[in-house]
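Before I ask anything, here is the structure I am working with.
Of the protein chains in this complex, one is absent; all others appear in place.
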Amino acid sequence: MSTAAVSIRSLGLVGVIGATDHKSIARRTVVVAFAFFIAGGILALLIRTQLATPSTGLVGADAFDALFTMHGSTMIYLFLVPTAIALGVYLVPLQVGAAEIAGPRLCLTGFWLYVSGGLVMWSGYLTVDGPGAAGWTAFDPLSDSPHSPGVGMDFWIFGVMLATLGCLVMASCVLGTIVARRAPGMTLLRLAPFTWTMLVTCLMVIVSFPVLVIAMALLWIQRDFGGIFDSTGGPIAYQNLFWFYGHPVVYVMFFPFVGAVAEVVSVHSGRRLFGYRPFAISLLAFTALSTSVWAHHMFTTGQVANRYFALTSTALAVPAGIEYFDLIATLAGGRIRLRTPMLFALAFLVQFLIGGLTGILLGSPPLDYDVHNTYFVIAHFHYALFAGSLFGCFAGVYHWFPKVTGVMLRERLGRLHFWVMTLGANLTFFPMFIDGWEGMRRRTDSYPASAGWQTLNDLSTAGAGVIAISVVVFVVNVARSLRDPEPAGPDPWDGHTLEWATSSPPPRHNFAGLPPVRSPAPLLDLREAATARSVGDSPTPIHAEAAG
Amino acid sequence: MSGDRPGGSTADVEGAMTRPPDEDAPWQPSAAPFVFWAVLLGGLSALQAGFGGRSLPVLVQAGAAAATGLIGIVILISPRVIRRRAAGLRTVPDLSLASALVGISLAAMLAGASVGSWLILGGFLGVAAGTGGLVREHRFERRTRVASLEGRSENASEIEP
Partner (left out) sequence: MGGTRHEFRALWGVYLPIAVTVFVIVALALGFVVVRFRDRPGRTASTRTGAPRAELVYVLAVAAIAATLVIVTFRTESRVDALAASPALRISATGSDWRWSFYYPAQGIDEPGRDQAPTDLYVPAGQTIEFDLTSLDVIHAFYVPYEDYQRAAIPKVINRFDLVFPKPGVETSGYCNEFCGIGHTEMRFEVHVLTPTAFAAWVSRQPRSGAPR
């Protein structure tokens, strides 16, 4: 085996701009995305302050419209989607035993498209008419030039196009790595669970993200020249194109994190993922289905085949059920270590379920006719994306932080972060189910005092503050852990998959050598084989000095 | 941090790591996920048509099926395109400022559509410069790879596979 003989020199500012190492690109993406998360979170705090009383009047109606537009747009286009893909950019080459991602230069270009997109979108705040304010969905004709004048809306459109293109490019590189750069012996059914979820995520990305880019281009042409959505069926055509992206994208923001949860659940209970094959195949079915449900967002338009989309949306329960079965069955019979990654993974399983079950509810048109566009929907998707996906993201962060940095995150601060965030998430979003059921509409800057919703809204506002505190705790944890490091070593958790077979952080070319790959858990295979052979020997650590 | 479970011995792991690559599972192109998706999506779009779906939504879904099917076919019929090189090196860059320039310049060109043609022009120049830079980077990489194969270069780092 050749060994890498590279002197890793620190690249400095030039490296921040131009480094092509997939690990560096992923780290930079996550840092930028986290900054957007903070920005979007501040917007959320402003929204919650406005809604703390029936007519606070903290901001005017048009400013409020920009607030919820930019909050949703930032969280989706600029934070959670790029983070999900960046997780794959970092981990997939390592998990498949590759030295580098496929197309590193292309991946870097994608990163800069994404960053540019974020900056262009937010530069709308510097324009006279303000940023985009037509919702993160920008339905035509509302987003057309008579109803959304000003260049800020154009910047919003460009920002969405660029960020989406950037993510599409990066996801293509991840997909190419899975297709073409796997280590010898690694068949598709020996992929790590997380890599499987990235595979299906990237499939969704490559069919749906281009449709959004096209929809945005058409919207821009409509604004500047007209003639695209002017016909009778125009506005509905826009919605079909938008939601063909808009539904898969929420699964793009889900599957990588359920993959992280699967890894955490199996490693931290010391077992292989139970039902690996059904899990993998149901992932393919789940994602193909999720590209077939989009018009459940359009039930109340009366312009789509409601029954078909109700059928496919409800059918999602089946592959979702398979995943839950396999994850819980992995825990059963394991040796569960309740460290921070496992805590977040367990909370994900409980809280995402609330999001998923309310999703099944919304998939029934007659039920949707009542709660569509109310706070019930807001509660549903925040349970799925915040209390679900983001918790799964943190499970992955606490699990892989040692690998990325070589340093452990503090356990006590991690638990504090976990408990405060769990309290905040539920306090913020559960009352919204009740508000919405009683008819409180979304995207409104005030509500009738007589409706009696103020108490529920105050609970949500308090919860938002609690979430903010939990984010501060996390940042403090990261800062303290890096400043006063507790070295992690190559494999602090007794990992199963190939990323743990190299040093922390990995060297430039990832591996000095690879163990044989005969299952999805090559390191667990090695450990079990060695245990079978060396019963009676005194225990020794599995790794010697850091490889490479 | 292996807990109280006995771990493998160091010698075993190092022995595993330095053995030649395991060849018992021959490398195969991975068209299966794409084909699976194409079939499923195709069936689902036919089902939508059966439920009275209108033409645009059915076509978009069928288009997705066709696109994934096409990728699957490409993978199946041209394994040479993606098979690993049996011998020789793959070189990868450490740095590519040209790629960053191309990305940022494309963004500038797009924003210029609403800001002004000066930005479109500036972006276009950036794309041109970046493309030139990419060509240079590729040439340098090829020279380095050739030199390394001939044993002339000490700077090149080898990566396998």
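Just so it is clear, A and B label the chains in written order, and each chain counts residues from 1 on its own.
Criterion: a residue touches a chain if its C-beta (ideal position, glycine included) is under 8 Å from a C-beta of that chain, and two chains touch if they have at least 3 such contacts.
Computed from a predicted structure; not experimentally measured.
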Among A:G270, A:P341, A:G414 or A:G513, single out the residue that touches the unshown chain. A:G270
Have a look at A:I42, A:L58, A:V151 or A:I360 and name the one touching the chain we're not showing. A:I360
Which of these touches the unseen chain: A:R223, A:H247, A:H372 or A:H509? A:H372
Subunit A residues touching the chain left out here are 61-62, 65, 134-135, 139, 141-142, 147, 231-232, 235-236, 269-272, 274-278, 300-303, 306-307, 310-311, 314-315, 317-318, 321-322, 324-326, 328-329, 331-338, 346, 349-350, 353-354, 357-358, 360-361, 364-367, 369-370, 372-374, 438-439, 441-446, 448
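The rule is simple: only the chains that are shown with their structure count from here on.
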Which residues, counting only subunit A, touch subunit B once they are in their complex? 1-6, 11, 14-15, 17-21, 99-100, 104-106, 108-113, 116-117, 120, 151, 154-155, 158, 161-162, 166, 178-180, 182-188, 190, 199-200, 203, 206-208, 211, 220, 224, 233, 237, 240-241, 244, 270, 284-285, 287-289, 291-292, 294-295, 303-305, 307-308, 311-312, 489, 491-494, 501, 508-509, 512-518, 526-527, 529-531, 533-535, 537-544, 547
Applying the document's contact rule, which stretches of subunit B touch subunit A when the two form their complex? 1-10, 12-14, 16-19, 21-25, 27-30, 32-34, 36-37, 40-41, 44-45, 47-48, 50-54, 56-57, 60-61, 64, 67-68, 71, 75, 82, 84, 90, 92-100, 102-104, 106-108, 110-111, 113-115, 134, 137, 157-161
